[in-house]
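One chain of protein is taken out of this complex; the other chains stay put.
Think of it as A and B in the order they're written, each chain with its own count starting at 1.
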């Protein structure tokens, strides 16, 4: 099974170039975007960006194998940039699901999830894209909705009653929210590349359409996310959780339709609605899911990827029915959405049951959301360091605060 | 007014590709660069990067409309990558002005400024580029000088006597300065794309010239900024404010001449002078502007964009007089500089008067430079958290410090 990449000819080098460039943008989204978006937790930054790197590096190799198995060429797996992009895409589903169970799972559990989720993804993708010929260029359905509901199903199976009343470390501090904004902004900027990366042929009207539709949807989504955040919060203030996440919902929701002739107003309408439902979901739906359905969704992936993913799928059905893309069928779009959700919920439940087996080193409730269980943390902030106040170094000796000279 | 992008033909796809790539670099400068550069304030990071995102997302839509109105095609606005780049450019003026009034204005005030500043920008740009045929490829005049003096005029109108003696939160802490360096470095790296993005035709000697001139100017500017910072500071130390800002002045100042045959020594001379005047401006001029003229310029945009923008305009006049660009006229260059400054000062003053109306939710003096007036801040650092010293959790009870076990 020696992979080859001889399918590349010099004539195709320009094609390669553009694909490679889109690939690099997708790469930035996977490693910086997803990695830093999850660093909002006050004591879980090492795991967020570090385990994200581990899962992504592992997932893209596994994804390359899975991509290859569906497209064997004389019994061999041939590597191409397009397959590498698809491997990155399949990895994105895992990182979305990671967000749902962030802080409550061990690296070993997550590696198991990576193997299973990418494998099941490749089956669903083959079914949806290969057999149904459904259109999903920016993968609202096969990546975002699939990844979100897969992760929510896992989270449901791994429900922890001990965290019902929250956890001291399940929240942000000022600087952790700043790190998370690095992730948000890089995701926001490069989303047009994500939604246009596999548009065919790469250097064309179609790809340009996908870029501009995504661009407009994202820009509009920012406005509605800010407006609704301010509306639903105390005294009209903005909430960092909404800004970090709901501003991206427009990119998710326009995914399926990105390369269709939906026009700028279509794209902006999708982005506008996505920003609203995402923010409202964070504010009102997530607490209900946690308290009533036992779905503890750490990052709120339901609001960033789940609901906007379904919105994207529905928009695709409508656009296909309105004839916005040659050859697209509303029936097949609906079947693709159903298939993606079905594989996600069934696959996620089975995966959750396997992850629940008691020997994968899962953290006890009190160590959730805490890097120090899996990482050497030399100097945790703000805990356990000697503190200097004015010119004194504060220590505790015999139960009293003692001021030593510095 | 249905936008169309049918002007794209497959033959133009390569052109599109390069433009799209430059556009992505400009995008990074707008959202990461400007956003993080302003996070240096200790308690204003959410607003810096968050409101930057809001203004930019809104501004690029408004800018696209304004661009379109000057270039109607059969009564319709056609969207192209070049128009999107220009929309990003028009947004940059607002973000520059934002720096002058950072911490002292409400989001609503800033959205009003966005609408007015971009509208007036599009008039000035049409006059300077369309009618005068002045040369300003990297926009030293129409973006940097315009944005800076517009913002300074607004700041003058919004003068707050209550902040005359400074404000506790108008300064940086260690980690906020680190976040700001993310902005600085991304701006520095991608400035060659900014100055060459609209060079015509894209894939040519002209664009390459703009890239290399900018590259050399920036590299030289770093050296003079460090040297002068060390010279003017106590004990030869460096000042983060200078490093974060003055190292970029070379990119601003070489903007107008970037595509002219000024040669590497011309570019390096411009960068060298820009680094000097920018650093000296931060050290000596800004305090004078604040105390004598009532211009409270939070980020020092006068030193990063104002003075280097004028330097760029002057360099353009000299270069045109020396015949460094075919068809460029020193007279028209001077007129362009005057026009940009005039529109900036008049437009900024009018905009400031509108922003001064008392119902836009402007913050009271004591809440300036503080995120918590517009954002839900859960755990402000370094205030108001329980602190652990050694193995004790320090609380205050009945006026005494109490050590509870952790």
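Just so it is clear, a contact is a pair of C-beta atoms (placed from the backbone, for glycine too) under 8 Å apart; a residue touches a chain by one contact, two chains touch by 3 or more.
Not measured: the values here are computed from a predicted model.
Trainee: Out of A:21, A:189, A:241 or A:315, which residue would touch the omitted chain in the full complex?
Mentor: A:21
Trainee: Pick out which of A:32, A:134, A:210 or A:368 touches the chain that's been left out of the picture.
Mentor: Residue touching the absent chain, from the options given: A:32.
Trainee: Which listed residue (B:186, B:282 or B:343) would be found touching the missing chain in the intact complex?
Mentor: B:186
Trainee: For subunit A, enumerate the residues touching the unshown chain of the complex.
Mentor: 2-3, 5, 8, 10, 13-14, 16-17, 20-21, 24, 27-28, 31-32, 35-36, 39, 45-46, 49-50, 53-54, 57-58, 60-61, 79, 81, 84, 107, 175, 179, 182, 374-381, 385, 387-392, 394, 401, 403
Trainee: To test your reading of the contact rule: which positions on subunit B touch the chain that is missing from view?
Mentor: Residues of subunit B in contact with the hidden chain: 14, 18, 21, 25, 42, 171-175, 177-178, 181-182, 185-186, 188-190, 193, 203-205, 208-209, 211-212, 215-216, 218-220, 222-223, 226, 233-234, 237-240, 243, 247, 263-265, 382-384, 386-387, 394-396, 399-401.
To be clear about the criterion, only the chains that are shown with their structure count from here on.
Trainee: Once you find the CA centre of subunit A and the CA centre of subunit B, what distance in Å lies between them?
Mentor: That pair's centroid distance is 31 Å.
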